[in-house]
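Excluded from the complex is one protein chain; the other protein chains are retained at their positions.
Every chain is named by a letter (A, B and C) in the order it is written, and numbering of its residues begins at 1.
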Amino acid sequence: MKLIKGEIISNKKIGEGLYKMTIFSPYIIKHSLPGQFVNIKCSSESTIDPLLRRPFSIHDIEPDFKVFSILYVLKGTGTKYLSKLSSGDIADFIGPLGNGITLQENENNNFLLIGGGIGVAPLFFLAKTLSAAGKNVFFAAGFKDNNFLLFEKMLQGLKISYEIYSENGTHGKKGMITDLVIERADDFKKYDIYCCGPINMYKVLQNIFSLKSIKAKALFEEIMACGIGVCKGCVMKFKNGKDGYIYKTICKDGPLFDLMEAIFE
Amino acid sequence: MKLIKGEIISNKKIGEGLYKMTIFSPYIIKHSLPGQFVNIKCSSESTIDPLLRRPFSIHDIEPDFKVFSILYVLKGTGTKYLSKLSSGDIADFIGPLGNGITLQENENNNFLLIGGGIGVAPLFFLAKTLSAAGKNVFFAAGFKDNNFLLFEKMLQGLKISYEIYSENGTHGKKGMITDLVIERADDFKKYDIYCCGPINMYKVLQNIFSLKSIKAKALFEEIMACGIGVCKGCVMKFKNGKDGYIYKTICKDGPLFDLMEAIFE
Amino acid sequence: MNSNTGKGLSVKLGTIELKNPVIMCSGTFSSGIEYNDLYDVSMLGAVTTKSFSLVPREGNKPPRLCETPAGLLNSIGLENEGIDFFINEHLPVVKRSGFTIILSILGADAAEFTNLATKIRKIEDDLLAVELNLSCPNVEKGGITLGSIPDEVENVTAAVRKILNIPVIVKLSPNNNNLAELASRAKNGGAEAISLINTIIGMAIDINTFKPKLGNIIGGLSGPAIKPVAVAKIYNLYKEKILPIIGMGGISDWKDAIEFMLAGASAIGLGTVNFVDYNAGKNILEGIASYMGSKNILNITDIIGKVKVR
Partner (left out) sequence: MNSNTGKGLSVKLGTIELKNPVIMCSGTFSSGIEYNDLYDVSMLGAVTTKSFSLVPREGNKPPRLCETPAGLLNSIGLENEGIDFFINEHLPVVKRSGFTIILSILGADAAEFTNLATKIRKIEDDLLAVELNLSCPNVEKGGITLGSIPDEVENVTAAVRKILNIPVIVKLSPNNNNLAELASRAKNGGAEAISLINTIIGMAIDINTFKPKLGNIIGGLSGPAIKPVAVAKIYNLYKEKILPIIGMGGISDWKDAIEFMLAGASAIGLGTVNFVDYNAGKNILEGIASYMGSKNILNITDIIGKVKVR
């Protein structure tokens, strides 16, 4: 990890309250794994509001241009600040952070990526990496509506197959992405599975997968302060032993964990 | 006074760390007196840094265009924020505030305005008003260096006479503006005098004028919170009775006071 | 204001009835006259006046203000023109304008409060309540404030209560740890509500001049910075169920107001925000009303103290 001031190459609105920011950083290109994130200062040098940095997954890297991107949704003060930046401005961030996803040699050839909402952001980087490594990738993405239409355009640029669901039926099939998973759960046994999405999606997936004894990994979120494992602030409960639990930090022990180990309360 | 959201027409750098912002506001045009000020929010809607509004004198009004201006120097977070705004952005301010300068019918015909540094800002509005009323105005301005060259250009647009001093001699005569006042103090007895500048200038002027029994008024500054007289935060000491003193608020009782009544500690 | 505003907004603190829970804090709104130029101040639940003492007080040496991160340090020193000035100059105007007034009074000891109460008796019909500001340093007790001495809190409250027929509110300072004890003693003395919190002791130093940024060296911190401290104090005192609370300290929008009520405030006080958003009273009142609409809350009293702690 390194503290970096990188030039913003572009910052585009690609949907309602949905932005893609591209930042120049040879270091990030060289050292990042899918699933890792950066912690960005979201206030100008002279102000302290918001105080804390904000974590964003690495969404894409383009080694030819030495740039990486984040895909982000407008939530509060921090993302509002980001959305106002423009090309030529400087992004102050630290990264890459977290464990990320390493691909072993002898691993499976078939990968299923399940993304819900903005959870598709880090999975895009993973899909790109896998497809470059010659793996078969099936990307299952679920949205509320058609706000991620331009994201589909990006997926089309990768050599992967995908399916999109939207709750209101305005993008892809109507329904929840978990509907697809339920339908094809038996198929999916032969896949390595990576998920990223809201807690509610994870709860449903845990149920489906435990019934079918399917393994899966997932990327988690928690409010962060340090982002580098020193404050013990960003913990979640995970199974430990038979009935026990243990707190693990999302920022350093994660954000990638075995989905079946997560305890939701 | 009124709380106003006025469109910024222009925001130009006219010197090192010196800016002129022009804001559309028919209300301010209609109701302002020279010496009055506005209290401007210097942070975006979603942030609270800086928390308090910042007071700025009304520097100029252009009734034909329904705009007024402020002239400001970069100091800290608030003025930095202002300097980043541009035409089309909205300024959130309240005004006009303070007592300001009213010109009585039978008043003197000769006016001397003494400005030090950014203190020339409100005196410009006064000079313009006086000259429009057919008065004789002599504007004596003192600066550190030649950073206010463009201000001189503005003065040239008024039908008044003026003299400029700079401490390092790069603009007008070399010296302090108080040198001029000492030299011509006897002349100035027949003038109505208004001053605006730093405390150190006021101390010197108080000495000169008290020796010569000359009367003068001055615009004062103090750190403000409310700007409208309710918090009693922006007080300064003024003479009261023979040896007494009284605290007066700069924002409501002032900012215009009899210079000779001020007590500097 | 939308047409629904007003419905279900009324709250009661003991016998104090408010048409809505939005109150202006003492010292940050004067008597409300200035703000009436900006919006109709009579719409507010109440305006707490600047604290008035028996005789005028000149206040502390300037500078009296200093901005800190998300906060305001002040050392006004309770400057005020004296109770007679309020009675003669402000009261006629605020009556005419229909403001609901809580009169904040300030004294050095029970005797001074007694004298104040006696003066107020003749105008008490024009007041909703009096609020006791006990933050005057007590010289006999070594300079600590009246409000941090349990006996004094009870004595002063009882002294005022004996003279006046209107409800008495006691304002407490967060610089004390024994708030439950102080509130109980206020209750024993006959208070009907507690105002919480006053400012937190703070200080700032100019690193160029080496001088304190306030003429008085030490000041009181207010504004958003202190909000979490206020919420915790209110939550902790509310649990004790001693007296209803007027909660204040860093509220800057309607969301903060709701947060304070969930923590246990029956009404909320707006202080420093009046300097930032001159329309805060109106905006926050409207915000509360539309929040109630959107959440289908019929009576704002339904949310008081309703933070879900399990």
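In this text, a contact is a pair of C-beta atoms (placed from the backbone, for glycine too) under 8 Å apart; a residue touches a chain by one contact, two chains touch by 3 or more.
No experiment lies behind these values; they were computed from the predicted model shown.
Enquirer: Can you work out which residue in A:35, A:172, A:227 or A:254 touches the chain that's missing from view?
Expert: Considering the complete complex, A:227 is the one touching the chain left out.
Enquirer: From the list A:14, A:33, A:52 or A:149, pick the residue that touches the absent chain.
Expert: Hidden-chain contact among the options goes to A:52.
Enquirer: Which parts of chain C are in contact with the chain that was left out?
Expert: 68-71, 73, 175-177, 200-205, 207, 209-212, 217-219, 221, 223-229, 231-232, 235, 250, 252, 255, 258-259, 262-263, 291, 303, 306-309
Enquirer: Which positions on chain A touch the chain that was left off?
Expert: 1-3, 41, 48-53, 94, 222-237, 246-247
Operating definition for what follows: only the chains that are shown with their structure count from here on.
Enquirer: Smallest number of touch links from chain A to reach chain B?
Expert: 1
Enquirer: In whole angstrom, how far does the Cα centroid of chain B sit from the Cα centroid of chain C?
Expert: Their C-alpha centroids are separated by 36 Å.
Enquirer: With chain centres taken as the means of their Cα atoms, state the distance from chain A to chain C in Å.
Expert: About 47 Å, centre to centre.
Enquirer: Give me the residue numbers in chain A that touch at least two other chains, ranges are fine.
Expert: 48-49
Enquirer: Which residues does chain C have that touch at least 2 chains other than itself?
Expert: Counting only residues that touch two or more other chains, chain C contributes 69-70.
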